[in-house]
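Reviewing the structure listed below.
With one protein chain removed, the remaining protein chains of the complex are shown where they sit.
Think of it as A and B in the order they're written, each chain with its own count starting at 1.
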Amino acid sequence: MNNDKLFREGQDLLQKVRERKPIVHHITNYVTVNDCANIVLALGGSPIMADEICEVEQIVDISDALVLNIGTLNSRTFESMCAAAPHAKEKGIPIVIDAVGAGATFFRTDSVHQLISIASPSVIKGNLSEILSVAGSTSHTAGVDVSQKDDPDNISKIADIAHALARKVGCIVAVTGKTDIICDSTHVVTVENGTSRLSQITGTGCMSTSMVATLCGVSTSYLTATATAIAVMAIAGETAESAKGLGTFHSHLIDAVSVFESHMLRKRGRLYVREY
Amino acid sequence: MNNDKLFREGQDLLQKVRERKPIVHHITNYVTVNDCANIVLALGGSPIMADEICEVEQIVDISDALVLNIGTLNSRTFESMCAAAPHAKEKGIPIVIDAVGAGATFFRTDSVHQLISIASPSVIKGNLSEILSVAGSTSHTAGVDVSQKDDPDNISKIADIAHALARKVGCIVAVTGKTDIICDSTHVVTVENGTSRLSQITGTGCMSTSMVATLCGVSTSYLTATATAIAVMAIAGETAESAKGLGTFHSHLIDAVSVFESHMLRKRGRLYVREY
Partner (left out) sequence: MNNDKLFREGQDLLQKVRERKPIVHHITNYVTVNDCANIVLALGGSPIMADEICEVEQIVDISDALVLNIGTLNSRTFESMCAAAPHAKEKGIPIVIDAVGAGATFFRTDSVHQLISIASPSVIKGNLSEILSVAGSTSHTAGVDVSQKDDPDNISKIADIAHALARKVGCIVAVTGKTDIICDSTHVVTVENGTSRLSQITGTGCMSTSMVATLCGVSTSYLTATATAIAVMAIAGETAESAKGLGTFHSHLIDAVSVFESHMLRKRGRLYVREY
């Protein structure tokens, strides 16, 4: 994998989504669920939100990818995730876990660990403290300074942790931040696009996850799919940046994804891949 | 009923909603619930969302219409629907069922059939595959080509199915699509307005259902109420069409409903009624 191949593959995935309209099953939180559905549609996919345990297997049967987002997890939806995940694994569709709030409570941390063990996810995504929690390291033991997470030296340490987790679980690990870091067992991709406004509205992380699953739904190039989805959100943020306030920014962000043309990935994307 | 009467009655209903502000009780999904509340307000009604079984009867007591939307149905909310429906029936307020995802899982298909049997709904609404599932036909047995659903010959077959279901249940049946088809036991109305963008954001079907219930809340002309609500959404979609992307389209769609003047129904509506 090199930069050129990453752009070529990513561009190809974006086109495939519009042709194939992959169905993306979400068991997700009620805060940002509307945004998640709309961003999947804006990218060209087809979202289904369903969390009743007695139907999740049948929904998995018609889906191309499964999102497990623990943003407002409760014991009922956790059970539904635990039913959907092995079925998705058996069927061979990608599972994307968004570890929202992992580390903040025992319930979330334990749930994510159980889901990873049951689901063998294709992608685990979170911000730095969430991924540290999933990896079982703390910022202290890892030598990472959470408050200075965009320092180059720090980025290298974060990549080490993400890479170790990716090898251990056998999946893609994405750590979002000012610089986004995406690892598989042999590569690290950094995404330098974005704007601080993306962290000033709710749902941009969840929407990125939904786009990751949408792209994973049309290919097994999960590293490319994950990096591309995260880059599209970051570039869309730059496009929407000029909005006069955060409400309009929200609308313009979805606008930008809905009119995103695949060649813009190479033109505007600041993605850098290196071997590990 | 003829075209002129349909427009006159529809226009009248739109004015009555703004005067009487009907209260529309929703037991609905968490994906599009915010849009549903906003569209009822935009039309001039007053939405209430309440799904706790111990209070749904009291909410029905103060409401003018009840929406049962199974978009993210679970066993708890299904029980609440089963408690609310007979109470609404007893009170004599219209019940509108949106059969979201019927046919996709046994749980949804069975739940819709049970709700229809308990509720004696005034309106059943869905897309083609949902209504086929409710009607107990498949596209194969019905001779309908789901992939060519807007072919005139197909539309006639779809109308036959909708009409048969309308007679059997004794209610209005609405089948949404590029051409929307609305039947009672003796008429079929087609609505030719709309834009493909309406299917590229989530919630337009649910919002139409909420508007159907709002209009049913001020009249017993349920055929007119249903056709008018669906036409308003389709015309609003045409108004919002020029938005630069799907986020802005979403806002402009709600704008268009909020400033919709009743005379625009006749001016812009492409509704056609015929006896069956």
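To be clear about the criterion, contacts are C-beta pairs under 8 Å (C-beta built on N, C-alpha and C of every residue); 3 or more make two chains touch, one makes a residue touch a chain.
Here the structure is a predicted model, which means the values were calculated and not measured.
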Contact with the hidden chain (one of B:A50, B:C82, B:I118 or B:A164): B:A50
Selected from B:A83, B:A256 or B:L271 as touching the chain missing from the view: B:A256
Residues of chain B in contact with the chain not shown: 30, 33-34, 37-38, 41-42, 47-52, 54-55, 58-59, 62, 76, 250-259
Missing-chain contacts mapped onto chain A: 29-32, 34-35, 71-75, 101, 104-108, 200-203, 243-248, 250-251
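Operating definition for what follows: only the chains that are shown with their structure count from here on.
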Computed distance of Cα centres, chain B from chain A, in Å: 35
